[in-house]
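A protein chain is absent from this complex, but the other protein chains hold their places.
Moving on to subunit A:
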Amino acid sequence: MNDMSDGYVTADGRQIGGVLMEMKNITLKFGGVTAIKDISFDVRAGEIRAIIGPNGAGKSSMLNVISGFYVPTEGEVWFKGVKRGPMRPYQVARLGIARTFQNIALFDGMSVLDNILTGRLTLMKKGLLSQAAWWWSGAAQEEYEHREKVEKIIDFLEIQNIRKTPVGRLPYGLKKRVELARALAAEPKILLLDEPMAGMNVEEKEDMSRFILDVNDEFGTTIVLIEHDMGVVMDLSDRVVVMDYGKKIGDGTPDEVRTNQDVIDAYLGVAHD
């Protein structure tokens, strides 16, 4: 696993590219509490990277560091070979990093279509004044072009029948799918998924797994996901980072991680004597 300077070939034969994002010695402290302790790992172009760990291990904090909600106390985030300075979340979004949330963060008052279109706003260029003129400034034209792209995503995720429904009225599983659609609409380089299958039944989990694989396959999107369902993680991901109490205790392919003694101890507990 260590000789992959220019990528590697996964078990199912996909070619993975070079390093797209690298976390270098990230430490995150809140006052006296250390949420993340000196963690480094890389994310390669085209792979599905999972972050797992018991509750409170610091997985979501790590995702929040990547997406700009937290500025790491120490350490650096490198993206596309460039060191990223301290950034606000909306600036991170413009770099091409999109995410979904553990507890759905959709815009309840807007329709599914509007929610997904909002995902494209970093790609829409018309300003306030051209919006005001609408028909005469090309703003309408721009809107329809983006609508076409959004319709493709709607097709892809099979949510055609609800496109005009206000999001607040949708059931949980569909909301998760709409949130994925909104993140995809931004055409991200990296897609961060924070527990995409939390609270789903088996069927919904299967659907969501298929969508994640399809996204990776069809758009070539790099995916970083946090998940608790071990079966899902082991099936989906190419490489796994394991965290426990803010520290990295394992990193490698699902098979390597599964046999790692530290990981087994963290999940099953270890006898203290």
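In this text, contacts are C-beta pairs under 8 Å (C-beta built on N, C-alpha and C of every residue); 3 or more make two chains touch, one makes a residue touch a chain; residues count from 1.
Everything below uses one rule, namely that contacts and distances are computed from a predicted model.
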Determine which name in "Branched-chain amino acid ABC transporter permease LivM", "Phosphoenolpyruvate-protein phosphotransferase", "Cytochrome P450" or "Putative tricarboxylic transport membrane protein" the UniProt entry assigns to the undisplayed chain of the complex. "Branched-chain amino acid ABC transporter permease LivM"
Would you mind spotting which of A:A93, A:L180, A:L193 or A:L236 touches the chain that isn't drawn? A:A93
Which listed residue (A:E143, A:E204 or A:E256) would be found touching the missing chain in the intact complex? A:E143
Can you say which of A:A11, A:V33 or A:L128 touches the chain missing from this structure? A:L128
Provide the residue numbers of subunit A that touch the chain removed from this figure. 67, 69, 88-90, 92-94, 98-99, 101, 105-110, 114, 117-119, 121-122, 124, 126, 128, 131-134, 139-140, 143-144, 147-148, 182-183, 186
